[in-house]
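Here the complex is missing a single protein chain, while all its other protein chains stay put.
Letters are used for the chains, namely A and B, taken in the order the chains are written, and counting of residues starts over at 1 for each.
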Amino acid sequence: MPLQALRTVARSQNGVGAFILQCKRLDFHYCDWAGSSKGMNSFLQSHLPAFAASNPQIEITVSPRPRKHPVIKGTYINGREKAVCVRNMEVKEILAKAELLRDANGEKLRKAKKPVKSANESVRGIWDPFHGANWSI
Amino acid sequence: MKRLRLDRWGAQFLPPQYQVPRPRVLCPYQQASHDHRIQHSTRFYRSTPAIRDTPDYEDSIDLATPLEQLPSPPPKLASSSAKLAALHARLSLPSKLPLHTLARCLVDASADPSPDFNNSSLAILGSEILGYHTSEYLLCHYPRLPMTVLFAAQYAYVGPKALRSMTLEWGVEVAAEPGGEVDPGLLQLKRLRPEEAVIQAGETGRPNQQWAYRRGTSSRIVYDDQFGDLKKDATTASGNAMVVGSSTAQGPGATDEEASKNFVRALVGAVYLHAGRAAAKRFFEQHFLSRQLELSKLFDFKHAPRDLSRLCAREGFESPVARLISETGRLSRHPVFVVGVYSGNDKLGEGAGASLDEARIRAAAAALKGWYLYSPIDAMVPSDVEGGDKEKKKWEPAMIDIGEIIT
C-alpha cells in the first residue's frame, strides 16, 4: 500500500497572527434601590462608555437585577463564566474588577509551577547517551 | 489578459436593498394557534439597544409578522445586536464589511432556505478562496509533499473540523432553534435529526461508479473535493444533488460542523467581496496560516525502507544501507537501538527503536520525511504578485517536483 496520511487539525496560536480576546461578554448587573449598588451605578454612568469603547470586542450588557447586590459576570471563549460581586465598591475598584475580568481567560485559577509552557519541542534537544562525542560502537 | 474582476461579479451577492419580498417560509412554530400568546411573548421581551435604528432602516418588512415566524432575523436588526458588533471587532474584520453581511454569514441554508438571506452563495466563494490560498501555500512551500499528505494538510488547515474549532475559538455560539427573534450574533442552523443522518452513496461523477468505494489518489484528485473526500452532492440522504436557489424545499438539517464550515467560508467570501482580494489574503494569513501544523506528524508510511530504496534508485543515489549507530540493553526488557540509513557515506536518516527492525524502519521514515518536507527558502506564492504592479514584486518561479515515488 502506498503512503497514507493521518488527519489532524492545525492548532491555533492566539496572538501569532490575529489575537482573539478571551473575554467575549461582560454582564453588568445593578440595582436602583440597594445602597451597595451606589458605586456600580456611578461606574455605569461615568466609566462604562470609555471602557466599552476601548474594548469593542466584548459584548457588554447592562441590566437591572432588583434587590440584589451588583455583580459583573464575564463569559469566556472556553465557555466558562466568572462572576465578581462588587457590592459597596467605589468606582475605581469596580473598574479594576472589570479590567481583571477582561484580562482573564476562562481557565480555573491554578498555580504556575513551571516558568514556560510550550507546545514546541526543545531547541537543543534532550540529552541522550547515544550521540555523545565519546560514543563509538 | 484582462484581469477578472470577481469583486464586481460578486456585487450580486451583496444584500438586497430590503425591497426583496421575503419568501414566507413558515416555521413549524407558527402552528401554535395561541396567537395572543405569541404576540404577548414578542412584546414581553423588550430591550432597547444602545444604538437607535437609523431612518433608512424604516422597514419594508411586514411588521405584522411576529419575528418567531420569520426563518431568520431581518437584516435591520443586525445593527442592534451587541454580540454581532463584538464579533466583528474580535475578528478585526475590515470596516468595509458591514454588520448585516456578517449577520447573513451566520445564517445557514438549513435555517433559511432563501439564498438572498443565507450564507450558501458566500460560502461557495469563500471555500474556493480558502482552498486556493491554502493549496498555493502548501505547494510552494513544500513542493515534494505526497498527495495524500497534501490532502491531509489541506484538511488540517481549512477542513470542516478545523473550521468548527475556529468557530468555537472565535466565540460564536449556536442558536437553539432558528427564528426571527434569535440574536443575529448567533450561528443559526436547523439541526440534523438522527433519522435524517443516513448517508447514502450518490453520484460521484466517476465512470466506474460501482468501484467508487475503492478510489485511488489520482481518482480523488480528479473527481473529489480539495480534501480528497466525496463532494457534498454525492452524500445527500436522498441521493439527489441539492439545488441551490430553491426557496421552498427545506431539506434535512445540518450538523454544527457543517454550519460552522459554511459560516467561516461565507465570512471569507464576504471579506473578499467587500474589502477586496488583499484583505481576504490578509485575513487568511492572520487566522488560518498562523495556526501550527506539524507536517511531519501527518505521514503514515506503510513500507518506508522500500519507498526509500525506490527513491534512491530514481534519484541516482547509492542504495540505502541501514547501520547500527548505537545500542543498549539488547538482552534486557527495554533495549534501545539507534539505526542510521546511509547512502554511501551520507546519512540520510536516523531512528531509534526497541528492536532493530523498528529502528531501521524509523530511520527510513525519517529519511523519507527529510526528502518530502523539503522547503525552499524565500518561497513565493502566486498571489503575492497578483493584482498588478503595486508591490513591484518579481515572480520567482516555484519549485515543481518531478512527482511521487512509484512503488
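Here is the rule we use: a residue touches a chain if its C-beta (ideal position, glycine included) is under 8 Å from a C-beta of that chain, and two chains touch if they have at least 3 such contacts.
As a convention for this text, contacts and distances are computed from a predicted model.
*Asks:* With one chain of the assembly withheld, which option in "RNA polymerase II transcription factor B subunit 4", "SKP1-like protein", "Large ribosomal subunit protein mL50" or "Adenylyltransferase and sulfurtransferase uba4" matches that chain's UniProt protein name?
*Replies:* Per the UniProt record, that chain is "Large ribosomal subunit protein mL50".
*Asks:* Any idea which of A:62, A:91 or A:104 touches the chain not displayed?
*Replies:* Spelled out, the listed residue whose C-beta touches the missing chain is A:62.
*Asks:* Could you please point out the chain A residues that touch the chain left off the display?
*Replies:* Contact residues on chain A toward the absent chain are 30, 32, 41, 44-45, 48-49, 52-53, 55-66.
*Asks:* Touching the hidden chain in the full complex, which residues of chain B are there? Just list them.
*Replies:* The missing chain touches chain B at positions 27, 29, 31-32, 34, 37-38, 41, 44-52, 68, 79, 82, 85-86, 89, 99, 173, 175-179, 181-183, 186, 188.
Throughout what follows, only the chains that are shown with their structure count from here on.
*Asks:* Taking each chain's centre as the mean position of its Cα atoms, how many Å separate chain A from chain B?
*Replies:* 27
*Asks:* Considering the complex alone, what residue numbers of chain B touch chain A?
*Replies:* Against chain A, chain B makes touches at 82-83, 85-87, 89-92, 146, 148-149, 151-153, 155-157, 159, 161-162, 165-166, 168-171, 185, 217, 285-293, 297-303, 307, 324-328, 336, 338, 352, 404, 407.
*Asks:* Quick check: in the complex, which residue numbers of chain A touch chain B?
*Replies:* It comes out as residues 1-14, 16-18, 20-21, 24-25, 56-61, 77, 119, 129-131, 135, 137.
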